[in-house]
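The complex appears here without one of its protein chains, the remainder shown in place.
Chain naming follows the written order as A, B and C, and within any one chain the residues start at number 1.
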Amino acid sequence: MAFQEHEKKKTTSSEEVVSPNTPSAMHTSPIDLGHIEVLQILNEHGEVDSGLEPDFSDEKLLEVYRSMVLARAFDKRMMTMQRQGRMGTFAPNIGQEACIVGQVTSLTKDDWFSPSYRSFGAQIMRGWSMKHLMRLWAGFHDGFPPPKDVNDLPFSIVIGSHVLPAVGIGMGMNYKKKRDCVLVNYGDGASSQGAVSEALNFAAVYKAPVIFICENNGWAISTPTKKQSANEVLATHGVAHGMPSIRVDGNDILAMMCATKEATNRARNGEGPTFIEAITYRMSLHTTADDPKVYRNDEEVKVWESRCPIKRFETYLTNKGILDADSIEKMVTSCNDEAIQARDAFYAMPPADPTEIFDHLFNTIPEELQKQKEEYLKRLHQKGVDE
Amino acid sequence: MAFQEHEKKKTTSSEEVVSPNTPSAMHTSPIDLGHIEVLQILNEHGEVDSGLEPDFSDEKLLEVYRSMVLARAFDKRMMTMQRQGRMGTFAPNIGQEACIVGQVTSLTKDDWFSPSYRSFGAQIMRGWSMKHLMRLWAGFHDGFPPPKDVNDLPFSIVIGSHVLPAVGIGMGMNYKKKRDCVLVNYGDGASSQGAVSEALNFAAVYKAPVIFICENNGWAISTPTKKQSANEVLATHGVAHGMPSIRVDGNDILAMMCATKEATNRARNGEGPTFIEAITYRMSLHTTADDPKVYRNDEEVKVWESRCPIKRFETYLTNKGILDADSIEKMVTSCNDEAIQARDAFYAMPPADPTEIFDHLFNTIPEELQKQKEEYLKRLHQKGVDE
Amino acid sequence: MSKLTMVEAINLALSEEMERDENVCMLGEDIGVNGGVFRATKDLQKKYGEERVMDTPLAECGIVGTAIGMAVYGVRPVVEIQFSGFTMQAFDQIEQNMARLRNRTRGKYNIPIVLRTPFGGGIRAVEHHSESREAYWAHTPGLKVVIPSGPRNARALLAAAIREDDPIIFYEPKAVYRAFREDVPDKPEIMEIGKAEVVRTGKDITLISYGAMMRPCKEAVNDLADDHGIDVELIDLLTISPMDTETLAASVQKTGRCIIVHEGQRTCGVAAEIIARLNEVVFEFLEAPIKRITGFDIPFPYFQVEEHFLPESEEIILAIKDTIDWQ
Partner (left out) sequence: MSKLTMVEAINLALSEEMERDENVCMLGEDIGVNGGVFRATKDLQKKYGEERVMDTPLAECGIVGTAIGMAVYGVRPVVEIQFSGFTMQAFDQIEQNMARLRNRTRGKYNIPIVLRTPFGGGIRAVEHHSESREAYWAHTPGLKVVIPSGPRNARALLAAAIREDDPIIFYEPKAVYRAFREDVPDKPEIMEIGKAEVVRTGKDITLISYGAMMRPCKEAVNDLADDHGIDVELIDLLTISPMDTETLAASVQKTGRCIIVHEGQRTCGVAAEIIARLNEVVFEFLEAPIKRITGFDIPFPYFQVEEHFLPESEEIILAIKDTIDWQ
């Protein structure tokens, strides 16, 4: 794909540049920074760029499509539960399904994923059951550990704080000579955190097998991207730290699949990290505690409705003869049902165990902490909380 | 100068780019990142690029030349004192005089300067007496406050930690509608600190009148720039954050003077920050506690000797007829004398006052702290330390 | 007089101080159009403009670091950190510059910053949103740490903080934000920073707390008076640092017994410091060990069980009875 070529070009041009501690004369010719490629395969109308069309199998395409529909169904179910007071505050992923689902489609079980809090669709694909995710967002401790055999970090609550650990996992892969990779996503807002810059730098310096997905969805709560950064092309951050960087239409599932596939290939081949800026849009609330009416106008939202990643993909799949109105409807129903079943299973789960909050901080609970635990158990006992 | 043009070009190209939260269609054409201009006016042999030669007055040129010679004389004096055990650990600026002195030549008294620890020449130009700087590096509290009427921050010891406050000063200037500017310098090593990225971002977002000088001197203690960053063109950091960025030959005093002059003009005109990467070389020890023989070879150092910023400037000034061998010798002697006088004046200063360490933390010393102070004074008394 | 919630009272103080002094400005995430995620800065941008109420990029270190520079330049920034857990992102700037730049320059530059941030549990929030880490700041030389407990003192202490020339960490107990309303005078009011308040005098035992924990303490005090005839002296610390040792000592000298309640973790917490001081100055008056009821030395738990982590009045009552019976 185009952006590998770009990468080659860039390397050549930067070799010309004087290395300050290499004794060579000062070059005075301007340094060409090259281009950032922009990738879109399916346009807003679901029309495919035939020159770029990938050849994923029909099964793969349908699987991915279903994941997107399921992500939306899950979102809606969560919203209802939240409004009924049966779910904690959470961050809907509606409108970003192509970006979120697409990014993990090239990952294997041995790869790692370090998600932001707005990554339901991806987490489900990675093997988290919906019931488990509900448990997590409803504030149960047992919701946090990733499922057995799933190599994920729990989602990040502190903006940007999960990016450095993700890079560290990549460095660990290099250390252990594994040919796997790590994918980490974060938002336009997170891109302002210094720790994220440090992460890009470490990844590039150590050629760690990391794929950075910067989900530029236009907003960080009430702050639009143009107030977040004077350079709205966030892919430039990747360039600054010396890694191949691309901008992708994040509402185009094919583009997301292709871009991440290429990036994971690079990573596995020892070629180091890749930066992908995905342009998408947060269609709903920031979280259920937020009211976007205060800070953005509906028209903007409407325009983005017309760029819906699911509809676009449906058009493509319909044109390809893989889907039709009927199978679409069935798929939506089955996903809604699955979400409802998950909800029921979640409701049937046991209440939280208040006694275990001391047990996992250390491998062995230190004596002094054990005393505090006993004090706490006494408190529970006095309150009549069953253990 | 070239890099303003470059800036115009960049703006145009970035306007083409889709603003994610502005409802416009996704562009798929590659985003041109443009070029980073590289500025050198005096080459290694002291030959001037006549197309770029600035017309500073002879007095100005001589004043700057003397500042460079004085910076070196001061450095040498400090080194002797340190080796005699009469000075604390310090960071020599030898070899970087053009970069260090040149950067402050366009600042006025109303502007602010936030220096790194390797900025003697600049601090002297800004109005710090050498005696005062000696006091500072010898570990006296009264050495730290900048002199009356000098708008500087004290030098930064924690790498990169002074950059955000410098940007804040620029934001304060905007707040108070002042047309002044702030200049902050930091090293290639510091460029890895996340806080420095945040500073670039804030400056660009708020169009703060800040000039960033990234002194790429090849080394951060034992770490060469190429291990610090996978993209050795550190000026790209400025580009990533959306500000005009240039690379300058930091051993070329004319280039440093011109680049910073243009940047200060931009800042005063409300056009926001500028990023200047200055390529230079740390000729001596990192600090007096360091032994570079452990990690770098002498040949590299020798090559850079031939790029000496002072010699280069001498050649130019001699060719121009402003200097000759005789006046050079006189200048060197007079600077050495001045440094010796400063040393003598420093030695004649009173010993440190151990009693005042409680007095400046707060505007009014809180009662509880006053009790601790009394405890401390009692300790001094018991030790027989005269107050 | 109007009946305000704490968050309204804070909004009022901010508005009054911005009105009073044009050098007062605000920086924070989503504090502008959005009025802050808790609406503490509601309408202030509309009133005072984007230049004085600045939405920032999402970078706490950046916010605090630039506020320091603004302060050096003579502006008086009030910083909002969205949740106190995210002050960790700015720890370096707080510890290395905000708390020390005045000292470093021997008073040449003042750093009149107020760093406001909601702290504490009780609102069923996700991890990192319920922290009480005031002890970090109390342990950091150069900072003052102020914690209001109700609408009226929040308004008066915040105004005082904004007028101070030294940096202040202003921890707002978010569980109190909308918990109750209180009469707040129409005219601006100032409360001295550095003074604890004896909320109720009593002779049997001293109970010391602050912030949201004042509620269970008050409940306990009332129950004990009503049902057990135990007369508790209740002290609201209000300023954590510098600590008003005198008021605490005077009380314990009288009662001989003391309990301290806070949400923050125990080890090296604020209660430890109070005990150390009382041990130093009123040792001979102590008739029982001083008890601390605090957060445990584990991370604040997830919200399904958070209620069990937070001290409640029953436990305070038991502790008081135990301490009174101690021999």
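The rule is simple: a contact is a pair of C-beta atoms (placed from the backbone, for glycine too) under 8 Å apart; a residue touches a chain by one contact, two chains touch by 3 or more.
Quick caveat: nothing in here was measured; it's all calculated off a predicted structure.
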Thinking of the complex as a whole, which visible chains are touched by the chain that is not shown?
-> A, B, C
Which residue among C:E197, C:E219 or C:D297 touches the omitted chain?
-> C:D297
Which listed residue (A:F202, A:F275 or A:Y295) would be found touching the missing chain in the intact complex?
-> A:F202
Just name the one of B:G194, B:G238 or B:G272 that touches the chain not displayed here.
-> B:G194
Contact with the hidden chain, among C:Q45, C:Q89, C:N153 or C:T206, goes to C:Q89
Please pick, from B:C308, B:L323 or B:L361, the residue that touches the omitted chain in the full complex.
-> B:L361
Residues belonging to chain A that touch the chain removed from view | 112, 141-142, 144-146, 153-154, 158, 161-176, 182, 194-195, 198-199, 201-202, 205-206, 356, 359-363, 366-369
Which residues does chain C use to touch the chain missing from this display?
-> 85, 88-89, 91-92, 95-96, 99-100, 103-104, 127-128, 133, 135-136, 138-142, 241, 243, 265, 267-273, 275-276, 279-280, 283, 286, 288-292, 296-299
Which residue numbers on chain B touch the omitted chain?
-> 88-89, 138-141, 143-144, 157-160, 189-190, 192-195, 220-223, 227-229, 289-290, 294-295, 351-354, 357-358, 361, 368-369, 372-373, 375-376, 379-380, 382-383, 385
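Operating definition for what follows: only the chains that are shown with their structure count from here on.
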With centres defined as the mean of Cα atoms, the chain at greatest distance from chain A is chain B
Whole-Å separation of chain centres (CA-atom averages), chain A against chain B | 40
Flagged in chain A as touching 2+ other chains are 192-195, 227-229
Among all residues of chain C, those touching at least two other chains are 57, 59, 61-62
